[in-house]
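Every protein chain except one is present and positioned as in the full complex.
Then we have chain A:
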């Protein structure tokens, strides 16, 4: 059941990700972007990475995409112009499909087969079947392993299994072991604060 939910959320995230870039109206694509983030947040929460999942909702859905929505509404874009861009985009569709399938093939041929793992496959299972039918290879189920690589099974799970709240373990990690990364990230954020001022300041 849990695995089915995970697959469902992943599928939802991918489909709404595709809809973000295909929908003509920018407001609707931002709404789909929100749906991507909600799906990913649900995926993370189900995986057990609750804090990061919830902070996805708080930061991305709560602040960033709503800001996007306001910006797009204020820009007052004309739909006719966007439609013209949309027709250019469909010209590149075959190229994108070729590149995407080459990339997928590379991923599947390099990533290792992991023994003894079987999964209920919704989307990825279909892909594996297509892959094995088209290429005549049945001895491995590698597409599944892309999926598997991001499952928590073979990842270092010490992060989630420590006693106490997740936020405590993240904080303990962040302020002791990884303090220099925190400082570095702080410098990046400082830069991100300064650069909009530099770029938009009115100099007299």
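Details
Basically, contacts are C-beta pairs under 8 Å (C-beta built on N, C-alpha and C of every residue); 3 or more make two chains touch, one makes a residue touch a chain; residues count from 1.
One rule holds in what follows: contacts and distances are computed from a predicted model.
Selecting from "Ras-related protein Rab-15", "NADH dehydrogenase subunits 2, 5", "Trafficking protein particle complex subunit 2-like protein" or "PDSS2 protein", the unshown chain of this assembly corresponds to "NADH dehydrogenase subunits 2, 5" (UniProt protein name). Within the full complex, the residue among A:27, A:58, A:71 or A:187 touching the omitted chain is A:187. Residues 106-107, 110-114, 149-150, 154-156, 178-181, 183-185, 187-188, 191-192, 194-195, 198-200, 203-204 of chain A touch the missing chain (whole complex, contact as defined above).
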